[in-house]
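Encoded as structure tokens, the structure appears first; notes follow it.
Just one protein chain is left out here, and the rest sit where they should.
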Amino acid sequence: MKTIEPKSVTPIAETFPPPSISSWNHHHVLDLDDFTREEIELTLEITDAMSEILTREVKKVPTLRGKTIINLFYEPSTRTRSSFDLAAKNLSADTISLDASRSSIAKGESLIDSLRTLRALGADVVVMRHSQSGAPYLAAQHVNTSIINAGDGWHAHPSQALLDLYTIRRHLGKLADLKVVLIGDIKHSRVAHSNIWGMTTMGAKVTLCAPQTLLPYGLADFTNQCHIPNISIEPRIEVAIKEADVVMPLRLQLERQQSGLLPTLREYIHLYQLNEKRLSLAKPNALVMHPGPVNEGIEISLEVAHGAQSVIEEQVTNGIAIRMALFYLVAGGKSNET
Amino acid sequence: MRPDLLIKNALIIDPSQKTDRVADVMISQGKITRIGEKGTVPVQKDSIIIDVAGFVVCPGFIDLHCHLREPGFEDKETIATGTRAAAAGGFTTLCCMPNTNPPLDTRATIDYVKQKAEADGSVHVLNIGCLTKGRQGKELTEMYELADAGVIGFSDDGDSVASSRVMHLAMEYGRILHLPIIDHFEDNDLANGGVMNEGWVATRLGLKGIPAAAEEIVVARDIALAKLTGARLHIAHVSTEGSVELISNAKEKGIAITAEVSPHHLTLNEERIMGSPARKNKYLTYDTNAKVNPPLRTKKDIAALIQGLKDGTIDAIATDHAPHTSVDKLCEFGLAAFGISGLETALGCLMNLVHEGQLDLITLISKLTCEPAGIIGTKHGELGTLKPGCQADITIFDPNKEWVVDSQNFVSKGKNTPFDGYQLKGKVMVTIVSGNVIYHDTSIKIEGY
Partner (left out) sequence: MPEKTLMSPVDIERALVRVAHEIVERNRGAERLVLVGMQTRGVPLAHRLATTIKNLEGIDNPVGSLDISLYRDDLSSLELKPVLHRTDVPTDITDKHVILVDDVFYTGRSIRAAMDAIMDLGRPRSIQLAVLVDRGHREIPIRADYVGKNIPTAKSEEIQVQVVEVDGEDKVIILQPEKEVIDEND
């Protein structure tokens, strides 16, 4: 209760529905493991509004004018970085992309020092990609600039999982009770990990399909300890994919074969490639998704990648909308954490 | 003439003599001269008297495994700071590992450390010599020469001896020295690149794990070689249930094997990496202070280790004190150095087990005193005992004193501890080395110190 005093700026709240993103509780976006169902819903809703902007001729709104968003990428990436960059620019923020190999980071500057420098330069949000799991958590502990994790080691890639959820809901109208099948290198895939959190939170049932050497260690223990429901493992693709609503083959990195986790690519393709024959075992309107970049002919056949059920390209467009939503949520307002 | 020291009202627990009674202890000229019933010990005129009513008095702790970092890594620790930290932790004898720079693989380097310890050290420092030249795991060091220089054992600690052939040779060659060979039990192939225990926490954090088998394979191999050669084998920092089982079986067969475990492996499991109970974290942490080799394992492993202590499978507790600078630890988990600065928190966290009823006090003290002394042997005097006539190395601690760990206040240069902020119950109050009070808690006033 306060006595009212004449204010020089009267907020225009009276002509609006009252501001109410009280369910949003994140200064950083590090992984989906601590997102409630409401927070994911909220993000998807805002993404909807953002995707409308992407249909306009002038894809720009002034929302983050004057804010600075810095991309700090320790791992090379064209698609994700461009996606974040465009998202920031669409919201009229100023953006800079730092490529670790060509900056002071390569000269041995520590991660924390680099972040402090960026904060001193006026960064409001730092988008970070790093090859070491946990790097953005270290950053978040020591610097209070908002951090958005664009991928850390094997650990998490929250914006990718969110855009996957958004894409699925756009086509299938819901997420609860859907059967989602992830195929391939689950162990080393941060996309798979964040998707496991996100999808199970929204009520989907996730099936993991991979050879044992590409499955995370102690999965049963992990799902138990972390109370993750609705996960099953099925190493045979023909069984896993039956009646699936969403099929998501993951990129197989060639070094997996080189480091001995697989005998040959040939055997992997023989056992796990998503081709038309196998896809026909899924539901007729099942979605084919892929985090990209796609290794055509390896984890997915050319026909399926470019087929009618593939939404791979749309995922890329949705990625920009999701990232705009995240920037809006994290940066579009007074920082409420010191 | 040094004044005599009288310790009054001591609750003396000396497992070496099976003592557990209240008495007074008289120290003169650096030796324990007399232990007697309250008031029966005659006192010289200018003796210093310390009343330790309520405290436990036991032989000074012996640490079979610690890293003093000198020569070569003086920014992490020096013999001076490391031994002072030892005193603060109640340790009166340290066995320091040779993975320095240069490594201690020749008489000259061992003598250097001996000299430095003589000059700068606050407690007794004993040496462990390298097993192979440069710790490369290829050629044996001059084991006889090193033994002559006084080493109490051989180790390439930090690295495993990858070649079974080399280990076999080392055991054969050095067998008649009767000094323990201390391997670092980690199969490189399996462990390569791993940064924590292989398990559900590693999956949660997206980190590469070191499976328990990586330790057990080398333990099994070395046991087989020890059986073959009759050499003495000492298992450093045991961490898994499987290893405990292997050691137990080997002992049953009469193989000359001893083993040690660290305080952190007895009290912390892998979940500690995700966050500290002493701090409220909003997000997951990747706590590099809990990054250690061998890694923190599971609750099941801890239960097996404690049982191993109780039934004698594990002979001693050793800190594996591994100080690092903040630069080495304040970075991404995968890049951080392995190691815990453990001398100053050892007693406190071990007392937790006593207070919880998992271990009794006498067993704990024996694992820190007479048992390690037994492994070292008597070449350097009679250690780990309060027998009258012996060197006065004494630890006095308050088993109930509550204190909060603050790494910034550590005597050691290494502030890397997973126990930071923990409330512990049990603290060293006075440490006496060769009859001199080397350390005392600020709450105690001792005349002349």
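Which chain is which? They are A and B, in the order written, and residues in each are numbered from 1.
Assume a residue touches a chain if its C-beta (ideal position, glycine included) is under 8 Å from a C-beta of that chain, and two chains touch if they have at least 3 such contacts.
No experiment lies behind these values; they were computed from the predicted model shown.
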item	value
Shown chains touched by the chain that is not drawn here	A
Touch with the omitted chain, as defined above, among A:Thr63, A:Thr80 or A:Ser114	A:Thr63
Of A:Tyr74, A:Tyr137, A:Tyr268 or A:Tyr328, the residue in touch with the unshown chain	A:Tyr328
Chain A, residues in touch with the chain not shown (by the definition above)	1-4, 6, 9-22, 24, 42, 45-46, 48-50, 52-53, 56-58, 60-63, 91, 328-329, 332-334, 336
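Keep in mind that, in the parts below, only the chains that are shown with their structure count from here on.
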item	value
Distance between chain centroids, defined by C-alpha means - chain A, chain B (Å)	46
Chain A contact footprint on chain B (complex, rising order)	198-200, 202-207, 209, 283-286, 327, 330-335
Contact set on chain A toward chain B in their complex	28, 30-31, 33-34, 110-112, 130, 132-135, 137-138, 140-141, 152-156, 190, 193, 216-219, 221-222, 224-226
